[in-house]
Every structure is written in structure tokens, then in C-alpha cells.
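Attaching a single structure in C-alpha cells format; questions to follow.
Removed: one protein chain of the complex. Kept in place: all other protein chains.
Entry: chain A
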Amino acid sequence: MNYAIIALLVLTGLVVIRTASLQIFSSFKFDKVVSSKNTIKIADNAERGEILDRNGESIATSIKTFNLYVLKPMMKSASNVAEVVSSAGILSYNDVLSRLNSRMLYIPVSYDIPQSAAIQLKNKYASIVVKEEKTRYYINPHMFSNITGFVGVDNSGLEGIEYLYNDDLRGKNGFAIFQKKPNGKIYKHPDYPEKLSQKGKDIVLTIDKRFQEIAYNIVEEWCEKFNAKQGSAIIMDVKTGEIYAMADYPTYNSNLHGKENPQICKNTSVVNLFEPGSIFKLIPAVSALENNAVKLDDIVKTSVDTLRINGKKITDAHDLDILTFEKAFILSSNIGFANIGEKTGKENVYNTAVKFGIGRKTNINVPGEQRGFFTDYSKWIPIHFANICFGQGLSVTSIQILSAYNAIANNGVLVNPKLVKSVGGSNLIKNSEKRIVSQSIADIMNDLLKKVVSEGTGVKAQVAGINVAGKTGTAEKASEKGGYMRGKYISSFIGYFPADDPKFIILTLIDEPKGLYWASEIAAPMFSEIVKRIVNLYDYRYMLSDKKESAENETRKNNKRS
């Protein structure tokens, strides 16, 4: 009797010791094992902030999609899961298998699966999770993709605003801990903490959807019409530097997560470099006036139509007779500008260019902005300097040269171009304003730019009922091997309106048009078309003078005469 009881008491002692060692002395050791055995943490992905235009219109928003994940610890065999998923018609058997090869425990297998497949798979299998999540959706993907950029399949920004403001847009991911059942399914347990995701901040762009639509449609139309390689247009508010439109064609569908040619995924207005050609003549012109080197009525070109510098010929596009400074600008004479530059001096031209922001980033909110190629004047030999005076031998971005012209439209004050108005409701965008040229010189240049349109190379930029000013530029494209590519041109125009109190400044650019290539025939009328459509918008009709009717009549008469 006693032995049996002693044996029982020994066993009881063992039990107590074992219990104590588990529950008191090593309980903490098991914490992790316990939680990994019976719980699973599933991320609650945050909804991305919206991208809105200046009027609150949505450009990039989020829509509900069904996303398919696989919980690896719950998976009995990969081939089973692959079979189920492929039979639902989402992915091929082998695609699923290769995705399941991941080291993650919670593997995203397919995003945005069809609703029928989602219903078929939801809550049926232990390892297959169908989650309803918010996914980025672009409303007019082609129209805005150069600005917004795109997000990858995992909703992280990879280009454009999406990339640059990814930290603001993405929000804070939350998580939920679910209780596991060993036979599979997971369910919410009230005991576990849950952190809800926080939606990202909304970003308001300076873009006006209506302007972007106008610009995009016209760029598309012009590219098609002239069978061009590429085209772009920028519309900017003269006083504030806010970009109302920045259109590219061709662009890509940003809803496809960058599965397209990466070459067209960039914002050409900020990233592409080109030799400006005649539109650059603004810089030596301002420099000559500032330094009193040349007066407007000084003769800058004789009747000789060829200029030789360092053994190289400089010619004009058309044979022009004797020209004053004013005429040389209006008719865009290369010889005239080579002479103006020589009289002004390369140091002065260089300084003016730097003042206007040539060779420097504008710091607009676009990733990958280029500064352009603009060497120090000490390295300029005479032929190089002469070339620079009519826009060759240097490169600029569209936004850079537009910003330089804007300083004239804005009475001599340079403002920085902006694409973002506010982030999460607060305006963090730096505004810098700097007077770089006097009011009087700005006025003179304004006059000259008006004359370019009224009587020079820019006549086709005219818009009935409204005064516009601007400058054409036709540049032969520089080859990467040196020299120029025959028959390949960039046709550009920069203009603003109304000329007497400018509100908007516009750049139009067509790259490699076929057939016609003169800016006066391509970029100038493109500008005119954009302006016409803008002033057709209800908000901007006031810009049209009452004289519209009579102006139209006058044009008709002129047409008859010619």
C-alpha cells in the first residue's frame, strides 16, 4: 500500500516540477512559437492618396480590386494550390508554381483578379486568401501618365509624381492578426490587436484637367498630322509659375504598371534635351540690350548672305536683305545674331543665359530633370559662340527655356515652375521670385515678341481677338556622333497671351515632323490652336476683346488678298 502511494506521490512531484518548469521558467521561450503556430499577421495595405488637379478633379484615384494571396504555412502542397488557382483561370499552372517559390509567408500571387474568380476562391481554401484592396487607378491614363508616373503591382510609385511623393502618397500600412485553425481557415479573434491602415496624403497638382486635355489632344493631333516622332506642350501661369498642362505624345497607359517601353515613360518636357535653335535668340537679344551693345535700329546684317567664322559658313534660312537688330529678331536671322553676339561679348551673353536659368535645373517636381549642356564661355571659340547666339551647340529642356521666356512675360521676374500645389492640404512648395531683367528691357522684348507674331516668323500663331507674343524655333537635330542629322528637325514655339498683360505662357514642340518642318508652319499654328481652345473655356472668355468679330473679318480680307 505504501509503495503504491509513494510511487504516485513521486509521479505527482514530477508533474508539478514539469508544470513549473514550463509555466514559470520557460514560458517566455515559447512565446514566439506559440504565436507563429496559431496566429498569422496579415498586412492591411494602405490606400494611396489621390492625385487631384487644381480644381479638385481626380487624376489618380483608387478602386477596389480583388487580390489573391497565398498563405504559405497553410499550404499543403504547391501543386494543389497551383491547380486550384489555374483552374479559376487567373494564371497558368506554371506561373502560379513559380510565384509560390517565394520565401515570403504571405505571397501576393495575382492582383486584380476577375470578380467571378474571386467569388470562386474566396473563403474556400485555407491557404488561398482573396483580399479586397484598394488599387491605384488612373482616370485618363494616357493623358496624364507623363506627369503622374505609375505604380508597380505592389502599389509603390515608380515614376513621376508617384515616385517623387511616394512617401506622402503611400500612407501607413496597418495589420491584422488572425487566429489560425490547424485545419486551415483563419478568422478574426477579438483578442488580437488590429492596426488599421492610414490612407496616404492627397496631392493637388497645379494642373488643370481642362488645359491638359486641350494640350494633349492638340499634341496628339499634330503628331499624327505631321507623322512626328514625338510632341509636347506646356501651359504655365505667367505670374505664379504654376503648370496648367504638360502634355506628351506618345505616352503610355499608366494603369499597366509600367509594362510598356520605358523610353516613353518619361516626362519629355523635363527630361529630354534638345538644341533650342532660334528660340534661344532671346538670350543674346536681352544681353545686347542690357549691355547697350546694340541698339534696336542698328544694322546687324548687310546684304551679304553668308558669314564665315573659323572657316565655317553661317547662313540664314531665307535670303534676307539688310537687317536691323529688331528685324533680325523678328525674322530670326542667324547671321544677324552672330553679329549681335560678337558686339555684346561672350561673357555678357553667358551671364545673361545663366541669369535666365540656362544650364540649371528649374527644380520642378519631376524626377530625372536634366540641367542641359551649356559650357562655360571660356571654352567658347568664335564659331562656337556664334552658334550659341542662334541656339546651337547647347542643349536645354523645354521647361528650362519656357521658364526663361516667362521672365520676359512676367515683366523681368523669374519664377520657378511648379507642378504640385499642395501635399496633404499643406503647401510645401517653395516659391522663388527673382527680378533678373529690368522692366524697360522686358517691355522692349515683349514688343519684339509681339512683332514676331504680327509681322515675323510667327504670324501663324495669331489668334483672332487676342494679342499674342512669341518666338519660333526650328532646330536641326544634333546627332550623337557630332554634326547634324539631315532632315531631322525640332520645331518649337514659345508664346504667351494676352500679350499686354500675360496670363499664360505656352511651349509647343514637335520632334521630327515629316514633310513640313518650319516652326512657323507647325509649332506656331499649334500654339494658336491651343490658345483658341483655352479662350473658348468659359472662365477665360473675358480675354477675348470685343474686336474679335472685326479681327476675323480682317483676316478673311487678308486671305483674299493673298
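Convention: a contact is a pair of C-beta atoms (placed from the backbone, for glycine too) under 8 Å apart; a residue touches a chain by one contact, two chains touch by 3 or more; residues count from 1.
Criterion: contacts and distances are computed from a predicted model.
Undergrad: Which of the following is the UniProt-recorded protein name of the chain this complex doesn't show: "BMP family ABC transporter substrate-binding protein", "Probable peptidoglycan glycosyltransferase FtsW", "Allophanate hydrolase" or "FAD-dependent oxidoreductase"?
TA: In UniProt, the chain that is not shown appears as "Probable peptidoglycan glycosyltransferase FtsW".
Undergrad: Tell me where the left-out chain touches chain A, residue by residue.
TA: On the chain A side, contact with the omitted chain comes from 1, 3-5, 8, 11-12, 14-16, 18-20, 22-24, 26-27, 29-31, 33-34, 37-39, 179, 181-183, 189, 191.
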